[in-house]
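Only one protein chain is missing; all other protein chains are in place.
And now, subunit A:
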Amino acid sequence: MANEIVGGATAVAPADPAPRRRSRWQSPVVRRLLRHRMFVSGAILLLIVGLAAIFADLLAPSDPLKISIRTRFEPPGAEWLFGTDNFGRSQWSRVLYGARLSLMIGLGVVILNAVFGTLVGALAGYFRSLDNLLMRITDAFMAFPVILLAIGITAALGPGSLNAVIALAAVYTPRTARIVRASVLVVREMEYVEAARAMGATHWRIIWHHILPNCMAPLIVQLTFIFAYSVLSEAVLSFLGLGAQPPTPTWGNIIAEGRQYIREAPWITAIPGIALAMTVMGLNLLGDGLRDVLDPRLKVQQG
């Protein structure tokens, strides 16, 4: 046995022909994403909504708040692309500006959610003594139905888009925290984490450099779904009058206002409804695509 060991050469590791560098666009993950049909269709849908929101000023030159009695309930057509509402305001302008607010609220929730979810999840997963306490608190939050808790928090804080963001972030953060914690629990047992400890790395460095980067895949996937849910939930809150206040247009309050005229002017509710459905579907498709590519273990088995 020992002789076999001596027999082996102290060879230098085989050298590859030449050093090479790949650009990010050629990385296998990006290539697989671009070949994923669901991801691409989701991305296109979102791109349409996102560009419409960003360039709302250019695309919709008329003021979304400008009231005109003479042009009430104009149906969609050449003059008014998406028609007008009960105050004669341009639906086209209102839906585009509404997209801006909806997406901003969604993004705000996602950012708060990512920060606090990661923080709580990483603390609970890494410092085991905090785990029980933090997880029981998140359990308490998760015991309530999402929308009921969001309504409760906005009602307590007062209606408004900022409070809606806070409420939705509070509601969704425990979910993200649980997902981050689960990944941290796996990654913290890896030998490279132990290697970092053996080098004398601080807890902070271990979490930031070694654990969190390896927990990103499920987090990113989760955040796309949170984005979708919060756009939808924000619409619900606005519909109930707890989100952004009229006359500021959001998809939720446009639908709420149009509800009374749904027989005479169905376009008032239908158009923001379609926009909302497009956005949520786009985000879900994007999330499914990301999940399949970044985290193949979670892929739903399709018969």
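Note that in this section a residue touches a chain if its C-beta (ideal position, glycine included) is under 8 Å from a C-beta of that chain, and two chains touch if they have at least 3 such contacts; residues count from 1.
Everything below uses one rule, namely that contacts and distances are computed from a predicted model.
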| item | value |
| --- | --- |
| Choices "3-isopropylmalate dehydratase small subunit", "Glutamyl-tRNA(Gln) amidotransferase subunit A", "Dipeptide ABC transporter ATP-binding protein" or "Acyl carrier protein" - which one is the UniProt name of the chain not shown | "Dipeptide ABC transporter ATP-binding protein" |
| Touching the absent chain when the full complex is considered, from A:195, A:262 or A:277 | A:195 |
| Sites on subunit A contacted by the missing partner chain, in the whole complex | 1-13, 15, 18-19, 21, 132, 190-192, 194-202, 205, 209-210, 213-214 |
